[in-house]
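Structure below; questions to follow.
Complex shown without one protein chain; remaining protein chains in place.
Coming up: chain A.
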């Protein structure tokens, strides 16, 4: 195992999924801390607040972003996030995570530079470990 991720962030409205991922992260000790938002708007508000306060200690190393969410979906969040992302010094890895197997979603995600990869739910435990591990190594 590589270095642990300090802060991971999940933006997803599926409570059960969030609970399970939380469990995995706890059990496997993949990240020290976890931020959870149930839609894009809540997450965006958080990032804007960080920008205003100019403290990056609550900025995640890795984001798992769902596509289909109420209020503000994943695409809309990406549109807004791109605008403010460059104001942060920290390198943030962003994964789009969705149960959609629509190739149009996959294409769209891959066309956005900000998105490291498109992960189709369910994500296997091993894959989770790998993602966090690689992230840890890359950050080190």
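Keep in mind that, in the parts below, a contact is a pair of C-beta atoms (placed from the backbone, for glycine too) under 8 Å apart; a residue touches a chain by one contact, two chains touch by 3 or more; residues count from 1.
In the analysis below, contacts and distances are computed from a predicted model.
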item	value
Record-based protein name (UniProt) of the chain missing from this complex, from "Na+/H+ antiporter subunit D", "Nitric-oxide reductase", "histidine kinase" or "Amino acid/amide ABC transporter membrane protein 1 (HAAT family)"	"histidine kinase"
Missing-partner contacts on chain A, residue numbers	14-17, 19-21, 23-24, 27, 39, 68, 70-71, 76, 98-102, 121-125
